[in-house]
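The block that comes next holds chain A.
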Amino acid sequence: MSITVRFRHDFPGFSLNAAFEAGSNGVTALFGPSGSGKTSCINVIAGLLSPAEGFVSIDGEILLDTEQGYNLPASRRRVGYVFQDARLFPHLTVSGNLDYAARRARPRPQSSERAAIIEMLGLGHLLDRHPRSLSGGEKQRVALGRALLTSPRVLLLDEPLAALDQGRKAEILPYLETLRDERRVPVIYVSHAIDEVARLADDIVLLNDGGVAAEGPVEEVLSRLDLFPLTGRFEAGAALRATVASQDAQTQMTEARFSGGSIWIPGLASEIGQPLRLRIRARDVMLARTAPDAISANNILAATITEFREEPGPYLDVRLACGDSFLLARITRMSRERLSLEPGDRVFAIIKSVSIERATSERTKA
Partner candidate 1 sequence: MVLGLTLTATVCRAAETVTVFAAASMTNAVEEVISRFEDNMPGGIRSSFAASSTLARQIEAGAPASVFISANSKWMDYLQDRGLINPGTRRNLASNRLVVIGARSETTLPINLGGTRPFAMLLGDRGRMAIGDPAHVPAGIYARQALEKLGLWKDVSNRLALTDNVRGALTLVARGETPVGIVYATDVALSDQVRVLTMLSPASHEAILYPVALVSGGETTSAREFLAFLTGLEGAAILRKHGFEEADGL
Partner candidate 2 sequence: MSFTLSDAEIEAVILSLKISLVAVLVALPFAIAVAWLLSRHRFPGRSVLDAIVHMPLVLPPVVMGYLLLITFGARAPLGRWLLETFDIRLVFSWTGAALAAAIVTFPFQVRAIRLAMEAIDPGLTQAAETLGANAWDRFVSIILPLAAPGILAGAITAFAASLGEFGAIITFVSNIPGETRTLPLAIYTAIQTPGGEEAAARLAIMAITLAFAGLFLSEVAARKLRAIVGR
């Protein structure tokens, strides 16, 4: 399953020229600052925006080809779209909203399918309610269910969490993860929040300045120092793939193993062997020339410095190779001088806190 997109469109004030491939790996994030054209990209895929020039195809089937003058209307593209503001129909109940999609889907979803989606998203007790009586999070879940019931070839999510507060976001993220893990539908996820992207995406397309700045697997792109201004300097960090190696019931800690060693995390309810995605913020990583002894941090990993990223100001970003993976550390220039750090140096990375995202890897590499 692959989605090919390339187009050019002029907006008042700026011109957008994007080209990328998506979908081969599950969730592709479209990431970039506000106004960089992320929503326009999915609008082009959905057919809601007809660019001046463009080409869109899903799995070989052409949806848009301006050179040939071909433009399949949005209503025929079989693309599921979840909007930032849910956009549930106020004159229908939740059940009515779901049926609206199901009735127009080709092929029609089976009733078992409908039941499964309702179950997965926890909509059972909401079916007779009207949208105006739902909370923001509930609305988004219904919107998700509605989009899924169109038997879509691809699911487009436009910053689905942006309109929600922290509590609601935390409530929905698990549903999105389940969605990613259990459905076979590729997802394109638009966001300007790096933690959402790190948690959910497999691949990432970075948009900036009217074009695509980078694309690739999320661990790799997020750890690239040259992309820091885009990947969010304060939140910058590495994304690691690891597996649950063991659980210590007594201290309630979980051991996650990856190619560079083991990382201990406060108790996760995961099974041995379960794939995990870890996100380690650069500012949480300390460097040492020698392995410290009596120190509280549980994670001391051997790593090699591969490069520095200089910038004006007191800070300095360091990229480290750790096994086959990469880590990022943010230190001061003062520290570098004091320790005389150079690329190629073998050091120890000390990690105190880790942000954990769970992921199963049943991603079919299509």
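What we mean here is this: a contact is a pair of C-beta atoms (placed from the backbone, for glycine too) under 8 Å apart; a residue touches a chain by one contact, two chains touch by 3 or more; residues count from 1.
Quick note on selection: all candidates are chains of the complex that A comes from, given by their letters.
Model, not experiment: these values are computed from the prediction.
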Touch assignment for chain A within the complex, options 1 or 2: 2
Over in the complex, which chain A residues touch candidate 2? Could you list them? 46-48, 73-81, 83, 85, 87, 89-91, 100-101, 104-106, 130-132, 146-147, 150
